[in-house]
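For this view, one protein chain was removed and the others were kept in their places.
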Amino acid sequence: MTRLRHFKPAGKAIFKDSHTTKMKELLQQWEPGMTSTFAIAGVPLSKLSISHSGASFAPDAIRAALQSYTTFAGDTGLEFTDNILDFGDIYMDPTDIIGDQQRTYEGLRDVYASEAAKWWMVLGGDHSISYSSIKACSEQYGKVGVIQFDAHHDLRNVEDGGPTNGTPFRRLLEDHVIRGENLVQIGIRDFTNAKEYAKFADEQGVMVYSMQDVDRNSMGRILEKEIDRLEKQVDILYLSVDIDVLDQAFAPGCPAIGPGGMDSKTLLEGIYFASRHEKVKLMDIVEIDPTIDFRNMTSRVAVYCMLNFMKAKKFS
Amino acid sequence: MTRLRHFKPAGKAIFKDSHTTKMKELLQQWEPGMTSTFAIAGVPLSKLSISHSGASFAPDAIRAALQSYTTFAGDTGLEFTDNILDFGDIYMDPTDIIGDQQRTYEGLRDVYASEAAKWWMVLGGDHSISYSSIKACSEQYGKVGVIQFDAHHDLRNVEDGGPTNGTPFRRLLEDHVIRGENLVQIGIRDFTNAKEYAKFADEQGVMVYSMQDVDRNSMGRILEKEIDRLEKQVDILYLSVDIDVLDQAFAPGCPAIGPGGMDSKTLLEGIYFASRHEKVKLMDIVEIDPTIDFRNMTSRVAVYCMLNFMKAKKFS
Amino acid sequence: MTRLRHFKPAGKAIFKDSHTTKMKELLQQWEPGMTSTFAIAGVPLSKLSISHSGASFAPDAIRAALQSYTTFAGDTGLEFTDNILDFGDIYMDPTDIIGDQQRTYEGLRDVYASEAAKWWMVLGGDHSISYSSIKACSEQYGKVGVIQFDAHHDLRNVEDGGPTNGTPFRRLLEDHVIRGENLVQIGIRDFTNAKEYAKFADEQGVMVYSMQDVDRNSMGRILEKEIDRLEKQVDILYLSVDIDVLDQAFAPGCPAIGPGGMDSKTLLEGIYFASRHEKVKLMDIVEIDPTIDFRNMTSRVAVYCMLNFMKAKKFS
Amino acid sequence: MTRLRHFKPAGKAIFKDSHTTKMKELLQQWEPGMTSTFAIAGVPLSKLSISHSGASFAPDAIRAALQSYTTFAGDTGLEFTDNILDFGDIYMDPTDIIGDQQRTYEGLRDVYASEAAKWWMVLGGDHSISYSSIKACSEQYGKVGVIQFDAHHDLRNVEDGGPTNGTPFRRLLEDHVIRGENLVQIGIRDFTNAKEYAKFADEQGVMVYSMQDVDRNSMGRILEKEIDRLEKQVDILYLSVDIDVLDQAFAPGCPAIGPGGMDSKTLLEGIYFASRHEKVKLMDIVEIDPTIDFRNMTSRVAVYCMLNFMKAKKFS
Amino acid sequence: MTRLRHFKPAGKAIFKDSHTTKMKELLQQWEPGMTSTFAIAGVPLSKLSISHSGASFAPDAIRAALQSYTTFAGDTGLEFTDNILDFGDIYMDPTDIIGDQQRTYEGLRDVYASEAAKWWMVLGGDHSISYSSIKACSEQYGKVGVIQFDAHHDLRNVEDGGPTNGTPFRRLLEDHVIRGENLVQIGIRDFTNAKEYAKFADEQGVMVYSMQDVDRNSMGRILEKEIDRLEKQVDILYLSVDIDVLDQAFAPGCPAIGPGGMDSKTLLEGIYFASRHEKVKLMDIVEIDPTIDFRNMTSRVAVYCMLNFMKAKKFS
Partner (left out) sequence: MTRLRHFKPAGKAIFKDSHTTKMKELLQQWEPGMTSTFAIAGVPLSKLSISHSGASFAPDAIRAALQSYTTFAGDTGLEFTDNILDFGDIYMDPTDIIGDQQRTYEGLRDVYASEAAKWWMVLGGDHSISYSSIKACSEQYGKVGVIQFDAHHDLRNVEDGGPTNGTPFRRLLEDHVIRGENLVQIGIRDFTNAKEYAKFADEQGVMVYSMQDVDRNSMGRILEKEIDRLEKQVDILYLSVDIDVLDQAFAPGCPAIGPGGMDSKTLLEGIYFASRHEKVKLMDIVEIDPTIDFRNMTSRVAVYCMLNFMKAKKFS
């Protein structure tokens, strides 16, 4: 674009170090025919949350936070250079929020069917979006195993409030999109779930690791064991990262914050460890509400989740 | 109560999952004759604080935070069903703050004498309230041993500013309510106390564990050793939890925040470990100022302190 | 309720001046058969908002703010003593938000049909609730004239986003609940509406007063003229107060704040002036989002709107 | 003080325009024997407030805000050059808050007796301090007339909560420090006072102007009339400025904010008008809580109150 | 751009009313050859401020706020349809801030020389940018008359701190870019300027209207008189709008907030009145720091300044 001397386009970072590439610069708006290693899609849906949630602002906040990170992982000497394809965000209707779920499913189905990328990252939104994403994913890839990092089971009954962010895994199980034994829940916390739903998890064969299990064993050992088990019985693995699995000190911007959770290094190492497995094809990141965060800390954690997923893939 | 269809009473949570009970639902306003396993009483007193403190808002903030937690501890499969009796809050006079201390003592003495509960939790307020509570407690139960989690000795002289939140344990010792060898202080931090008061602690036989002691040994080992010692010489044990024992990253809403403190898991495990001992009858939680907190994080920690106390009791 | 000496129930104001009654003390939870002069109902619905809105928190915030005001209007010497009946809040489903609108309509229809009060105040929620309320009201009372204080026409087409908070008056006109000539819009601001909707207002015979009209004439003169006109053609008058009619300096907690609006005294005097007319039966107050407000200023304005409505009624 | 080149003392403003003097530079810590035109004293007492108040931080916040203002009033061409003597702040005991009131009285009595200044400004603190100040003042100067700018009567009974910030003028009347006919209250607001206290004011002959009176008449006319009346019956006049007389839009940092109040220009003009009278000797400014303010706006208003008092004196 | 169904590009507003055009949609990135009625250029320079200032964030904040306003001014029925050309922002070097001023001058000179628009709006930055802009402007248009809305003279000496935001008009006068009699300052406030600079203004023949002058006369009368005078002696008129001319209640996001200022309607009407004159060719808006603002209120005022400038032009 031609421009007068001394001028830069509005809204672009002013300072540019000629040797530094920012992660955000790798974002490339997808157009038909484009392919690359990684792609992202945003699902700014949070009106289905049980509590007031601005998680709909997270996809933009996370993209913006990519501007704070470079493409270089010094510890391993890895430099990212491939574009990250950005499919944009699913359009959300102000009032047809059940339709929003359906459109999320249809939109992501098209995304996965595009085969534009080898690995996908989906940015929520609240956890209700994982239903749509995993369903779309199962149609594209076959049998899906899910590793869910979460303080909550998300196995609530649908009768009481409809398909909220408390229900995605209940609905996936009941709709036979995934099977109980192919769902692993890590980081489940005391006093944040009802007994009924722990019982349901148990009956369905869901493998549940409490936060205390993570502390007593180790994230690495749990993941190693579960991935060994899952890789034989599923076609692909899907990481579903509910950031509220973290302790409130590390993720102050989730709707359901609390003490007694994971520290961010454990989560990041878990994502890195799991993502080195070739069957891990996708990751979603949900439940970040930038409107209640402190200095976008929680969106910055989300970026680090993405970068650890990507770093693992480069080494796998 | 009869009500028109579609209406709910004002101020109640809108959404209700039929399988989920919230901890707050177990709160039952005490009336004469009622008994249960646990009871709480609030002491919204913070005008005795040396620095400006809104700790008077903590009892309500903690009660409100109970609405964010369920009755089910999944790691152990424990479900709470008994009501938690709530004696309400001590009335505080706007200007007669020395009288407030006296009324706190009298009120809590009546509470403990009611024998309405097996175990008690007292919600401050600043740490000055522990004087009143422990004095009331000693009259009901006999010889009291105190395990105080705190960054500070709270052994200041009373001459300089009266019975502030810096003095409760000095006053308990000088008034012979407790004996020095029956007071254990855990988490005392460098540069937050005067030498004179460390010396006083030493002279009185108070057992002091610095934050570095906790890091070098372990909370479990310290508590095991001290409880073994105390159980022989006291009738009951009283946990006094000054939340500022935590590092500022985990408890941003205390008046006296700082680095170099405990992480919340260590404190929670300490409370759980100690509370499994049958002689631990009461716990108070103090020094939370909701007006300067971030998203009620610190009140949420207080709730987890309560829940770990209660969980331990269910297993003890 | 029996209680130990020195204790008060949790969550109640600590200090009580024996000669002072707070407005909140007049709130009385309605039960069948009760009647009084005034009644309120809350409609905590804001998921239909075009932009992210926490207006669902407003009914509780306004009720809480009633605790800051006494029952005595010294300028006129008027003392309120009658209970204000509180019907509570409409239950909101987390995901069935179109159903929420229907339930609001049904619930308020029952409220108005109860004839429990002479005058009603409805606390939103976003402006979408006025559709339900005015429809319910027209079934109870006949032909309704509406005086809408608002920066916006709220006459958007429904095709683009469904029955949002931008559409209530469009829908009321198109559903023939009210007639264009019976709708008066006061405070409409430049650059906050589309030309198409101004044209629609004009075609429908809606009487529109821009903010500049209010500055050039006076609120009193405008209201006098319009009420004179309306009283002949409607059975009752309904005041719909969108707080964003105020300048952002006076109502910082509305989703759609901006400069160039009304000061709060002009609005309060307008409400007082209009409410002295016997045909004014109801008032709703909408578009307050306590989650983005400063010190609940905007909810305090809402309370003053209520109090001026009530004061006028006492004198009419 | 000798200092290395390029260094300035810590805590001083970095930039210094050689032609500009800041008001704060005129502040001169008083020492025995010093005299000047104006003097200030701080009374950081707010533990007597009915509601939680950080008004104790106001004297420092106001002094700091003096750094934002110059010594030059361009509209009149007036330049301030005399030092403003600063007596410092009354020492406040953490727990002996009744003693704090007594010490305030004694301290201010000594201040006024020092005859160090021609005109005095006292910086609260909450309104409880005016009792001590006016009592001290009456002993120095004789019969005192008080012009109180306030949304509240501050005539509460003392039985219910002791000598709080709701009682200073009740106590002054009952202790015969001032007489009812020598007290003028301006800006009293609807729904912020109890009928009983309006009645008490009336019985005592207190002259009360509601906020509506100010709007209907004018500040100037009210003050002219009242000062004409008072000057014949008192020895000096004392302005007591409770900043909550202002509308919340202009003074967001008062504990008791609300709509329907005065704008800041009206108050400032009132202070200027009154202070031009030679009998106006003192002014206090109370009820600013910097901990809940926005960008110290309310302390900035306090500074402007001081500057208008001082400007008037220079012209009187 | 082709995109999958249900997707929209990241970062765009989700909801689109088909009848509504937002002001921001009229922004068109300028490319050589383009012409239109209005154009804007951003100057994100605030490192020259005397006090810490984030005014560099204002151009983006103001552009973003344009998204909250429509193209329709209902009071007059005016609809904006022409694109507003956006030249982008001057590039700012992190450390060569004197060079930044020079580049601002060169960049804006090229902008004005492009003759791409009939009327220009420049978005600061702090007030130091007006030096560069007015100098560039005088080279393009000849003799410039300036109407400066400001609480401050901005006539500080340059020796003490270099070409700060306190000096632009001093430098313009001393460099003979403008003449004293062609500079009108409106809204100058007491206690915010040094006597020396008032004297300098007087000596230079600058026409100064204090805030009290505005209150005593009226904005309209002052502008009418001054424009009548100026139009004979200058080629064009330049409006320089320092938002701190407003009272802090209306513009909380300026570095130098304070009471005793203008309300926003007076400023907006002033801009509208002045801009109807054909010789008014440009307006700059400066001293908005979005990092300390409340809900971008002050950037919203800036947008209204722009819209009133534009509205006036459409009618002139």
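Think of it as A, B, C, D and E in the order they're written, each chain with its own count starting at 1.
Just so we're on the same page, a residue touches a chain if its C-beta (ideal position, glycine included) is under 8 Å from a C-beta of that chain, and two chains touch if they have at least 3 such contacts.
As the structure is a computational prediction, the values presented were derived from the model and not from experiment.
Enquirer: From the list B:Tyr197, B:Tyr238 or B:Tyr304, pick the residue that touches the absent chain.
Expert: B:Tyr197
Enquirer: Of the residues E:Gly88, E:Gly161 or E:Gly261, I need the one that contacts the missing chain.
Expert: E:Gly161
Enquirer: Which positions on subunit B touch the chain that was left off?
Expert: Listed in rising order, the touching residues are 50-51, 156-157, 159-161, 166, 188-198, 208, 210-213, 215, 247-249, 252, 256-260, 292, 294.
Enquirer: Touching the absent chain: which residues on subunit A qualify?
Expert: 15-21, 23, 68-77, 79, 249-250, 264-265, 268, 294-295, 297, 300-301, 304, 307, 311
Enquirer: State which residues belonging to subunit E touch the missing partner chain.
Expert: Where subunit E meets the chain not shown: residues 47-50, 52, 54, 56-57, 93-98, 161-164, 291.
What we mean here is this: only the chains that are shown with their structure count from here on.
Enquirer: Can you spot which option in C-E, B-D or A-C is basically D-E again, with over half of the contact pairs the same by residue number?
Expert: Repeated interface of D-E: C-E.
Enquirer: In whole angstrom, how far does the Cα centroid of subunit B sit from the Cα centroid of subunit E?
Expert: 57
Enquirer: Rounded to a whole Å, what is the gap between the Cα centroids of subunit A and subunit E?
Expert: 44
Enquirer: Going through subunit A residue by residue, note those that touch at least 2 other chains and give them in order.
Expert: Residues 50, 56, 93-94, 161 of subunit A each touch two or more of the other chains.
Enquirer: Taking chains as nodes and touches as edges, what kind of graph is this: line, ring, star, complete or other?
Expert: Graph shape here is other: it fits none of the named patterns.
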